[in-house]
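This is the structure I have questions about; it appears just below.
Every protein chain except one is present and positioned as in the full complex.
Up next is subunit A:
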Amino acid sequence: MLVLIRAVIGRDLRLAMRRQADIVAATFFFIIVVSLFPLGVGPDADQLRKLAPGVLWVAALLATMLSLPRLFADDHRDGTLEQLALAPQPLGLIVFGKVIAHWLVAGLPLVLLAPVLGIQFDLANDALAVLTLSLLIGTPALSGIGAIGAALTLGVRGGGVLLSLLVLPLYVPVLIFGAGAVDATVSGLGPQAHLSLLGALALGGVFFAPWPTAAALRIALE
């Protein structure tokens, strides 16, 4: 089981490394969106500090979504996905591996960049730490839930826009607790409760999401 998951992760990472432009583009999308907000609302430091958690989290949601179609589309196009579905191992496990690979490629860069972008918004050190931590805990859930949407919209007309329509409402809890953790730190309540709930969402999302995703993939392959 572990061998299979590791093999899938290794393969997806290798493929991603051959196409680094995609990763870089999604990452820069994140940076640009975040940097646009101060230009839009003005450089007032107090206001920016208040907006920072929400802006960074929404940008993370959008950046994750941009990279979601790639999760299955390439494999679908060249027929790899059908071979994976025919494999004797459960498709859910393979999807689990792909979700983890997607997080390593799309989620982790956002986590690593978050502290730098947080400084732009004049966040205090403890808020920066919590922001990074909340993204670290929360982005796997985004990859997991997003995989369902990616599988449902596979090979569908106007897939990209549709994907955002399906997935963004489901992202609401992650956004609330992720941004809420930082807010709670700033206001002195402590981020413990938010981070625990975020952890629960991430574990639940990554564990359960591969199964509906696998079912949706089988429908798409019919």
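Methods note: a contact is a pair of C-beta atoms (placed from the backbone, for glycine too) under 8 Å apart; a residue touches a chain by one contact, two chains touch by 3 or more; residues count from 1.
The rule is short, and it goes like this: contacts and distances are computed from a predicted model.
Hidden chain, UniProt protein name from the list "Hydrogenase small subunit", "RagB/SusD family nutrient uptake outer membrane protein", "Heme exporter protein C" or "Formate dehydrogenase subunit gamma": "Heme exporter protein C".
Interface note: of A:Leu51, A:Met65, A:Leu84 or A:Leu152, the residue touching the hidden chain in the full complex is A:Leu152.
Of the residues in subunit A, those that touch the hidden partner chain are 148, 152-153, 156-159, 162, 165-166, 168-170, 172-173, 176-177, 180, 183-184, 189, 197, 201, 212, 215-216, 219-220, 222.
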